[in-house]
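As structure tokens, the structure follows; a few thoughts come after it.
A single protein chain has been omitted from the complex, and every remaining protein chain is retained in its original position.
Letters A, B, C, D and E mark the chains as written, and numbering starts fresh at 1 in each.
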Amino acid sequence: MSGKKPPFPLLKDGKRHDGRGPMDLRPIQMKVGILHNADGSAWVKMGRTEVIAAAYGPREPPMKAMILPDRAVIRFRYHMAPFSTDERKSPAPSRREIELSKVIREALEATILTHLFPRTVIDVFAEVIQADGGTRTAAITAASLALADAGIPMKGLIAGVAVGKVEGQLVLDIDQVEDEYGEADMPVAAIVGLRKIVLLQLNGVLKPDEFLKALSMAWEGLKRIYELERSVLGSKYKGV
Amino acid sequence: MSGKKPPFPLLKDGKRHDGRGPMDLRPIQMKVGILHNADGSAWVKMGRTEVIAAAYGPREPPMKAMILPDRAVIRFRYHMAPFSTDERKSPAPSRREIELSKVIREALEATILTHLFPRTVIDVFAEVIQADGGTRTAAITAASLALADAGIPMKGLIAGVAVGKVEGQLVLDIDQVEDEYGEADMPVAAIVGLRKIVLLQLNGVLKPDEFLKALSMAWEGLKRIYELERSVLGSKYKGV
Amino acid sequence: MSGKKPPFPLLKDGKRHDGRGPMDLRPIQMKVGILHNADGSAWVKMGRTEVIAAAYGPREPPMKAMILPDRAVIRFRYHMAPFSTDERKSPAPSRREIELSKVIREALEATILTHLFPRTVIDVFAEVIQADGGTRTAAITAASLALADAGIPMKGLIAGVAVGKVEGQLVLDIDQVEDEYGEADMPVAAIVGLRKIVLLQLNGVLKPDEFLKALSMAWEGLKRIYELERSVLGSKYKGV
Amino acid sequence: MSITPFNIPIVPKLKKETIYSLARKGSRIDKRKLDQFREIKITLGAAGKAHGSALVELGHTKVLAGVKIEPGRPFSDMPDQGVLNVSAEFLPIASSEFEPGPPDENAIEVARVVDRALRESQAIDLGKLAIIPGEKVWVVWVDINVLDHDGNLFDASMLAAMAALLDAKIPQHEILEDGSVRIIGPPIEPLPVKKRVVSVTIGALGNVFLVDPSLEEEAVLDTRIMFSFDEEGNLVGMQKTGAGWLDWDKVAIAFNIARNKYTVPLRALQGAFKS
Amino acid sequence: MSITPFNIPIVPKLKKETIYSLARKGSRIDKRKLDQFREIKITLGAAGKAHGSALVELGHTKVLAGVKIEPGRPFSDMPDQGVLNVSAEFLPIASSEFEPGPPDENAIEVARVVDRALRESQAIDLGKLAIIPGEKVWVVWVDINVLDHDGNLFDASMLAAMAALLDAKIPQHEILEDGSVRIIGPPIEPLPVKKRVVSVTIGALGNVFLVDPSLEEEAVLDTRIMFSFDEEGNLVGMQKTGAGWLDWDKVAIAFNIARNKYTVPLRALQGAFKS
Partner (left out) sequence: MSITPFNIPIVPKLKKETIYSLARKGSRIDKRKLDQFREIKITLGAAGKAHGSALVELGHTKVLAGVKIEPGRPFSDMPDQGVLNVSAEFLPIASSEFEPGPPDENAIEVARVVDRALRESQAIDLGKLAIIPGEKVWVVWVDINVLDHDGNLFDASMLAAMAALLDAKIPQHEILEDGSVRIIGPPIEPLPVKKRVVSVTIGALGNVFLVDPSLEEEAVLDTRIMFSFDEEGNLVGMQKTGAGWLDWDKVAIAFNIARNKYTVPLRALQGAFKS
């Protein structure tokens, strides 16, 4: 949404610049249990975008002041590696990272059964290893998998995906080029099994009917990602 | 006190650049109870200088470490809005704001009956909306009014004013131009009813006899401001 | 170790640029008890390098969180005065100062009998007044003297010195010029009485046999510095 | 890092139940209808040294926005465009919950949400703000100061920022030979504002939606969602905020309510500039 | 934000009463007269890599000031003037009350009070510190390091800063073709100091005033006030500091005491430069 002209057509004969159709997700890979120390961990790759997440807890809070008597406190950090972006990013948290940490933390609070663990903290950290569009939705997917891997009870798994608009057309799961030169980026995350939205933002402009269509496209994408999550978690995590 | 030449005469035929005589205050407006949430609040305008202050407390300190067993802890912040100055000011606290917060906090400690409220904190915050000279003295006046509006017991109301020196002549209640191109700026604040000085600074040069004269000019100004404070607080605050 | 050519020969006829032989220390001065408030204090000058250290404690920790139930916590800061260097140094701690604070703190932990003072903190602060090479080793020597002056029980006094390599030759106690234009700087600190190494670093390149020779040269220097420490502490500190 | 707020006062159970039961009957504690905004008051020029400013009152909520327009350097990938910076501060005078200090995640969120709505709708014609292309452009600083927090800081901040921008004028200036810019007189020329953007925040509470929730309501809501619109009713920004979830199938309902109500703040804005 | 110091050790009642009763009799715990300074000792050149430095001892109080003079850019509104920067650090070696970290409000206050007295009296002729007008000027850094705190840091810091400036010399330099400045030799030319500024701090205790209060006295004083003077006895700075008040009618008395005593630190300063 830079307003700049793309260096090549974003849509041509109904195909996107990388050959996908409007409703195609990028190739997705997921793994859980990739880290030794974390109570749970996950790795999610969507196209070139790549995120690692880890969950720790429930555990004793590092400071007494942050105890809640009736439930667990959730801490979440969305963070980009300095080499994850086209130009090196300072490792200090940017305003963007602070905002995304907040909205993802709030999304996670909606699904974690925090009332089962009063006076504890549950920590989830997502590290973006490579950023090529859709990092926040990949991060929330990875965070959800890491929580499941840690055995932390949730109301349901969260899946995330972004719908974009390029050259006037709505497309699913936009990458960085489509984000940069497109007209809209609408990241969505939901507890798919319960049909609950836990994250919803819009960066760009949509007409009312486009917004409603974008929502239903997102749903299609979320369902597919959710199925992948369930299959990667495999039989031992059947519950979530 | 920049040492620079003024762009126009600061004194002409005994009149100052804005038409005032040496002992004239700028037009003053005051209001209390202007905010909904604060326990007490006030708005003070002197010429173009404009300050809002709010008081909260006595209340529980945010951290246990800052409790005093025999009296209330006072917290005060003097802060300038980014758009209050000629050039945009970063909202991060400058060294100047840190110093002024300290000397005004100390002035407020002299009048608040802190021993009535052990183990609590009383917070006073002053926000400069427009800075045109004399912001610290307007801030202390506003802070005093906000405390009175919050019903926090004080030994007496504080009034503040600055005496300046322009083109060799002492003048009361200097504005920004007189401050910038003048030879001295002496801010004074006092508990007028008790004849106690609680803030006194000098930025510039005064001969010994000038200093003594400046002090007595300040007193005249303080008395007038004090009367305005009493009248704006009205009957319900007769005590202070 | 800048890789730059020195402006004058660092070695000529077996003499170093300041006339010293390879095994000569710079002129050393030491004093203890130089500060009024500190529980112990010391001043060490090696050539032009000059450091003041002070020790406080054992005392109550400023925060409860930092208590250890079985021993004292040690805090140490290595800090350079803004005017101690060729170009003014910002007083904010640099990454270098943070690293040196850590390795010296660890060295001090090896000698202080921390188990005698559970639930307390022992603070040691070193301020570099003039930096002309070997500041970290002068700082650790001064810290050790300040601890002794404060009467804090130690397993033994620490002495520190650096061995360097200039124009292919190993030399003892390098100064700033030898550091900047030389090939290696190996700071060493030890509890001399116990023959224990507590600090060892290398900045530069040494062949294996050079390393072993540098170690034995360091020992000669440490013994001489240790004797000076003992003599300056005098009879009342005979124990350490 | 973001952390669950752990020092928020607990809402009394009784108040909670009152808000719930009123909502089910289509009513609210301050007698408003479910889809009714609180009274909106806009005072222009409230900060005299700003190049544009507006004090917005939304019920008891008070937000003061000030705009400063200063010469500066363009971004290297946008050499011919002015620069827009939006910041928000939740001043400690505004609420017993706000501590002094740098903007926290809540203030940063408000600033970024307002920034995106202005930027994506192209509300400001940044292309007209070059002074010497590639060298010097106007930098537009929008500073949002929350003075009194009684809920719905998103809509109040959006409105204050938009009103301050509409109020803003560019300083009279000349370009010196060395390429620097000298201010030579008071601001006269209006800032090139192309679009008027407003927002409507909807609170979800059980099966009902509340427009423009007050602070008391915010404390008991399931969650909130903010929609930003341009004058033609296009969606130019959106943010679900606060813990909790929203039924997938109710998003469209919330959106429609917001779409029906965006003319309320828009008319308030237009009213302020009518004179 | 400023907050009441809450971790200051309590002064024993007995000590308090002793100081009070002595003061009423015109005496002090360290046997001084009420208007007597502690012994002042000034050691020049105490920091060898500084361009000027001085260690000031005021009784047990020890302050080391160092001056560095480096080429830099002028302020855009003062293109032909050098730049003066004053900082103060209360080093943790100086007192069990000082924690390591960036300067707190007390250190910032000392630095700003010293800075104002130097600046307003025009003690340094900044107009002579341009190297290439509008491009390069000398930046004068004055760093005040408190080494031992036994009270009255204002006067000790003022004196150390002034002595270090008088001790300071400008580096020998040449201007290269590209406008950069190269240092080519040790400092020789003295910094252009036009005025000698000193200060006298007065502590108010009941009905009496104490000159140059020690740390023990500071802890029981009603309040303190610092007056700065140039050589001719003009007032070039003033700061009431510490909680508490001062009777309006006694300010003149305090001022007169200070005015009578400013020659004490001034003579100490002159003595240090006599040789």
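Keep in mind that, in the parts below, a residue touches a chain if its C-beta (ideal position, glycine included) is under 8 Å from a C-beta of that chain, and two chains touch if they have at least 3 such contacts.
Note that this is a predicted model, so its numbers are computed, not measured.
*Asks:* Looking at A:M1, A:V44, A:V73 or A:A131, which residue reaches the missing chain?
*Replies:* Only one of A:M1, A:V44, A:V73 or A:A131 touches the chain omitted from view, namely A:A131.
*Asks:* Give the residue, chosen from C:L11, C:L25 or C:L202, that touches the chain omitted from the document.
*Replies:* C:L202
*Asks:* Tell me which of A:P9, A:P27 or A:P82 is the one touching the absent chain.
*Replies:* A:P82
*Asks:* Write the list of subunit A residues that the hidden chain touches.
*Replies:* Given the touch definition above, subunit A has residues 35-38, 41, 48, 50, 52-54, 56, 59, 62, 77, 79, 81-88, 91-92, 123, 125, 127, 129-132 touching the missing chain.
*Asks:* Tell me which stretches of subunit C touch the chain missing from the display.
*Replies:* Residues touching the hidden chain, for subunit C, are 1-4, 65-68, 73-77, 93, 95-96, 98-99, 101-106, 109-110, 114, 184, 186, 190-191, 194-208, 211-212, 215, 219.
To be clear about the criterion, only the chains that are shown with their structure count from here on.
*Asks:* From the centre of subunit A, which chain's CA centre is farthest?
*Replies:* Taking each chain's C-alpha mean as its centre, the farthest from subunit A is E.
*Asks:* Indicate the whole-number Å distance between the mean C-alpha point of subunit A and the mean C-alpha point of subunit D.
*Replies:* From the centre of subunit A to the centre of subunit D is 26 Å.
*Asks:* What is the distance, in whole Å, between the centres of subunit A and subunit B, each centre taken as the mean of its C-alpha atoms?
*Replies:* Comparing mean C-alpha positions, subunit B is 51 Å from subunit A.
*Asks:* Name the residues of subunit C that each touch 2 or more other chains.
*Replies:* Within subunit C, no residue contacts more than one other chain.
*Asks:* For subunit D, give me the residues that contact two or more of the other chains.
*Replies:* 7, 100
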